[in-house]
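Left out: one protein chain. Kept in place: all the others.
Order of writing sets the chain letters: A and B. Residues in each chain are counted from 1.
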Amino acid sequence: MTAATADARPTRPSRAKRNLALLGTALLVGWAVFTIDVEIERLADLPGGLALIFHNMFIEDGLDWSSLGDGLLLMLESIQIAWLGTIIGAILSLPLGFFGAKNITSGTVSNIVRQVLNAIRAIPEIIVAAIVFIPMVGLGPYAGTLAIGVHSIGTLGKLSAEVIEGIDPGPVEAARAAGGRSLQVQRWGVLPQVMPEIIAFWLYRFEINVRASAILGVVGAGGIGESLQQALIFGRYPRAGMLILVVIVATILVDVVSGWARRRIIEGSGAKGGSGEPIEEPDFAVAGAGKADTTGIGAADGDGGPA
Amino acid sequence: MIRFKNASVTYPGGVQALKNVTLEIPDGQMMVIVGLSGAGKSTLIRAINGLVPLTGGDVLIDDVSVRHARPRQLREIRSKIGMIFQTFNLVKRTTVLNNVLMGRLHGAGTMRSVLGWYREADVEIAMRSLERVGIVEKAYVRASNLSGGQQQRVGIARALAQEPKIILADEPVASLDPPTSHVVMRDLQRINTELNMTTIINLHFLDLAKVYGERIIGMRAGELVYDGTGAKADENVFRDIYGRSLTADDLMGEAGAAASTTG
Partner (left out) sequence: MTADQVARTPTARPTKPARSPWVPLSLLIFLGLTWAAASEELGIGFDIGELIGNFTRGFPFLADFWSPNWAFLPQTYEPMLETLRMSIIAAAIGCSVALPISFLASRVTTPNLAVYLADRGILNVVRAIPDILYALIFVAALGIGALPGILALVLFNIGVVVKLLSETVDGVDPGPIEAANAAGGNRTQAVRWAVLPQVLPNYVAYSLYVFELNIRASAVIGIVGAGGIGRLITTERRFFNYDNLSVILIEIFVFVFLIELISISLRRRLV
């Protein structure tokens, strides 16, 4: 081997691009910080304020057990809203998932479907509930259920489409070769491959929907949200505290049970690893680092699929 | 000097990876360890820098116990021991230079290293290590863009950058093709003679072991079963160590033997 001489050392490559990006980000954050209209002095009140609220909620008069009954019933309603909403979303999103998958339907159709799904996804449930369904069916949990259902169609549809696009074409080919009609091909060639993952997505969506439904009451769409807001506004802190506890415990319980079910389903199917949890919503195909995810690249990218 | 005194390692499952190994390795020696997978080669080498903690006995480096070293002491000990891995263990996403600078981590303060503000002296040492293995021109290249042999040389440079007294190499050429393997082995040999660093190498290929091993240690089922020169290690010896007749898999073969000018 030749011994390299000192003057063969390369020079450090320019880091201009990286520095520019960092500078840009810093400027953006700086702009936001300096132009926002916020009374920063109030921040000093925060620890005190929070401590006071915490004290009022849980300590001053002890826990408000009298509100436990209400809390449980209302939380149950919220969970039911999430349950039904997720079911609606799941059922309706499945065919849409097929339509939105490039390998099942033609490019144009699938693109249109995907864009529609994106549009639905972009609007938060609570707004959908407030603006669309309450005028239609009046206040109450019905509106909330429909709102969650419709929003879920968007997310689940997109995720399902991506899973379908990522399947192994082998069984599909085999089904077609055996003379199956399109619907049969999908039922026997595609569905078995994608069902475990899609069901896992449904469960995950349920977990998220429980959180959303707990809040819908704020606009009058049912569940524990309205009572919670009322309690806070009218200063009935012990009641609010109990309701919050109910929300937290219930959500964690749902997470645990659903998480367990998801893991069982994914392991049982021997599908790609992970816990059946999509990277919350969109699209992370970042160079293979991290868990196996089935998500592709996002809204605008026509040639999606797992990158 | 490295001394093993009845060193034993028993894993939680009950597996005894090392059984009462007693051994002395004088400074500056080039020692090769051979044996089947699972015979204890990896464990033996990792016991020296404490990556595998002993469950019995002790290993002493210049009369300092590795087993009883407190965390800070252990890091100090490790900073004087450079290690080279079978899978290179480079950070693929970053540059060669950054990888080599990992060898200077111990000396650089935590603050400095987190911010990446290495002292000029450290960078100089890193560059010189790269020159010594002959790939300084790749200093700013992303590690993943290099060939296997080049990556291993970066690994060696990283170890050298520590300015260590001991070099440990755990199957350094197992992932490389024969010609490249010889290049790497010759590098290690040169480092051993020129810089007088104690060099301990795990090898899988017996012909390679014979050529480069001034002293050969044979491990079998966690025990030391052979300790002698390369010259005396013939087929019978190897058969004892391996517990079976040699197969073609145990030899790297003619394909890469002798002077190779590649790399």
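FYI, a contact is a pair of C-beta atoms (placed from the backbone, for glycine too) under 8 Å apart; a residue touches a chain by one contact, two chains touch by 3 or more.
Quick caveat, the model's predicted, so the values are computed rather than measured.
Trainee: Among A:P13, A:G69 or A:P124, single out the residue that touches the unshown chain.
Mentor: Answering carefully, the residue with contact to the hidden chain is A:P124.
Trainee: Using the touch definition from the top, which of A:D45, A:D168 or A:E267 touches the missing chain?
Mentor: Looking across A:D45, A:D168 or A:E267, the contact with the absent chain belongs to A:D45.
Trainee: Sort through A:V113, A:L156, A:V194 or A:I215 and give me the one touching the missing partner chain.
Mentor: Among A:V113, A:L156, A:V194 or A:I215, only A:I215 touches the chain that is not shown.
Trainee: In the complete complex, which positions of chain B touch the hidden chain?
Mentor: Against the missing chain, chain B presents residues 49, 51, 75-83, 85, 87-94, 98, 102-103, 105-106, 110, 113-114, 155, 158-159, 162, 168.
Trainee: Could you please point out the chain A residues that touch the chain left off the display?
Mentor: 28-29, 31-33, 35-40, 42-43, 45-46, 49-50, 52-53, 77, 80-81, 83-84, 87, 118-119, 122-124, 126-127, 130-133, 135-138, 140-142, 145-146, 211-212, 214-215, 218-219, 222, 225, 228-229, 232-233, 244, 247-248, 251-252, 255, 279-284, 286-287, 289-291, 297-301
Everything that follows uses one rule, which is that only the chains that are shown with their structure count from here on.
Trainee: Write out the stretch or stretches of chain B touching chain A in their complex.
Mentor: 127, 131, 134, 136-140, 183, 187, 263
Trainee: Under the stated contact criterion, what part of chain A meets chain B in this complex?
Mentor: So the residues of chain A in touch with chain B come to 1-4, 6, 8-10, 12-13.
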